[in-house]
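Note that one protein chain of the assembly has been removed; the remaining protein chains are unaltered in position.
Order as written gives the chain letters A, B and C; numbering starts at 1 within each chain.
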Amino acid sequence: MSEHYNRLAGRNVDRIAALSDGLFAIAMTLIVLEVKVPEHAAVRGEAELWAALCALTPRLVTYLMSFLTLGIFWVGQGAQLGQIEEADRHYTWLQLCLLAVVAVLPFSTELLAEFITYRLALLVYWFNILLFGVAVYASWRYAGRAGLFKATATPEAASAFRNRVLRAQALYAIGAALCLLGTYYSIVFIFAVQLVYAVAPPVRWAQKLAG
Amino acid sequence: MSEHYNRLAGRNVDRIAALSDGLFAIAMTLIVLEVKVPEHAAVRGEAELWAALCALTPRLVTYLMSFLTLGIFWVGQGAQLGQIEEADRHYTWLQLCLLAVVAVLPFSTELLAEFITYRLALLVYWFNILLFGVAVYASWRYAGRAGLFKATATPEAASAFRNRVLRAQALYAIGAALCLLGTYYSIVFIFAVQLVYAVAPPVRWAQKLAG
Amino acid sequence: MSEHYNRLAGRNVDRIAALSDGLFAIAMTLIVLEVKVPEHAAVRGEAELWAALCALTPRLVTYLMSFLTLGIFWVGQGAQLGQIEEADRHYTWLQLCLLAVVAVLPFSTELLAEFITYRLALLVYWFNILLFGVAVYASWRYAGRAGLFKATATPEAASAFRNRVLRAQALYAIGAALCLLGTYYSIVFIFAVQLVYAVAPPVRWAQKLAG
Partner (left out) sequence: MSEHYNRLAGRNVDRIAALSDGLFAIAMTLIVLEVKVPEHAAVRGEAELWAALCALTPRLVTYLMSFLTLGIFWVGQGAQLGQIEEADRHYTWLQLCLLAVVAVLPFSTELLAEFITYRLALLVYWFNILLFGVAVYASWRYAGRAGLFKATATPEAASAFRNRVLRAQALYAIGAALCLLGTYYSIVFIFAVQLVYAVAPPVRWAQKLAG
């Protein structure tokens, strides 16, 4: 039976992709819900509405940062899934772990937005990014060992991908450590790293970094 | 490595479409959630329920307007994705920017519903539409330069699409400017423009406009 | 340009299906959210929790009824989309209207659950079902006139489908009219009609009805 189930369960890469797209889409929308519309009762006139909207700026920053985070995660996971010929049961569960981490990001984002000067909130956010890195790295490793890659996938590509994850996580760790100086240093640093990864500007050092 | 990642990340148009469909579906459902059911305690009898439902009319109007907006965005983005042979990393990120803008529309909608007579609320809503226009226009431009179109896509079609975006945004800008007279003028105007774009009535000027 | 856009926009049946699946999935989950967990502070002991859960019964009934409604809508829309070879822009907008109606069902459901003895709440719920019927019927008509059906689709099948919509809507209208006697009569009647449509029991009259 074990054989049967292992042979038939969790093989379909397309359904992993579809579940992931759904979950990422929801997470991307939920992080906006934390940007709450001001209460009407507390606002009298355009100037006060303007002030109320300006007060939302930290929320907007954490929203943008988390959208970038989710985008980077989504592109990275998509690059991996695109290399997989057929999943197996263990790979499917590694991907479900990865999705469990993604599903928690709206929580971490709201925690950070609410307690933006608290180191602990920043460390929780960083820990969430770290867990994603662990899940995506473990998936790469497992897929390589279990021989799940397409015939066109080269070992060099897979190893380069894995190094990319490690390099990014090293930078995020530096960003997290900066919270000793103040959480805003961390946020600016992490934000900048993410922008480089997303935009991949045609500058040599950035290309080397964001690969 | 840069080469590897650029070659393998974010190429899959189908996954962009799937993520978009999920995100649009959620945004289309979230904008209804702002139409809140009246509190039972505040309602005694059918007549009071009727009055409470009538009081929801502005919410219903903003719901319908935002559903139209999302529908127009979705059809427009779908028309573009249908022309793309294969995405690349930068195109994928432009589409993610577009989705970040879509994800914010429920916020703008609720802001407008809550502060329907405030110019600032209307301008925020318009700015959201403008940002979508910028993202979709930039995607058209980039796809053309990077040669991502299918072999069947003609340069004329792409340029006609881009002009369509500009024409629509010009009308939305006029609509936004009308808030100097009052926000309701803007809402009626924008609503009418959107209806013309959605329904595309078989009248010559409308055909010319909504293309 | 009009020609270009009409030729290229909103043709893809698969993306209509994907957007619909997302929107239906969200609506099916949102209607449960109205079944709220009892407050811990108000509950002391197992017996009180049992009583608090029993008090949720009307919510559970409206949840099940709305899940049936959404299921019937989804199966019906899927049967239609399965007949379509290629969409066009007007058909796509008819389907978007249909989805706008689906997105409102969680609101109607909560209204009915909150005001289960109010005729007005029941009529709003019925009106929501009616609007869905109108949208799905108009889609059938339009698809036939615009020649969007697959080569394998027979005119008889399409006409039989349309009659099925009319027959179901006639029954729902009778159910709504029963609210003159009391809303519970309506709910039981509509629930029963939906069960017959969903289960399609192998009895002759039910087969004839639920087709």
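Simple rule for what comes next: a residue touches a chain if its C-beta (ideal position, glycine included) is under 8 Å from a C-beta of that chain, and two chains touch if they have at least 3 such contacts.
As the structure is a computational prediction, the values presented were derived from the model and not from experiment.
S.K.: Contact with the hidden chain only, please: which chain C residues?
M.R.: On the chain C side, contact with the omitted chain comes from 17-18, 21-22, 24-26, 28-29, 31-33, 35, 37-38, 40, 43, 46, 49-50, 53, 64, 67, 71, 74-76, 78-79, 82-83, 156-157, 160-161, 163-164, 198-200, 207-208, 210-211.
S.K.: What is the set of chain A residues that contact the non-displayed chain in the whole complex?
M.R.: 1-2, 4-6, 8-12, 15, 18-23, 25-27, 30, 89-90, 92-93, 96, 99-100, 103-104, 106-107, 110-111, 114-115, 118-121, 124
We take it that only the chains that are shown with their structure count from here on.
S.K.: Express in whole angstrom the distance between the two chain centres, defined as the mean CA positions of chain A and chain C.
M.R.: 36
S.K.: Which residues does chain A have that touch at least 2 chains other than itself?
M.R.: 22, 25
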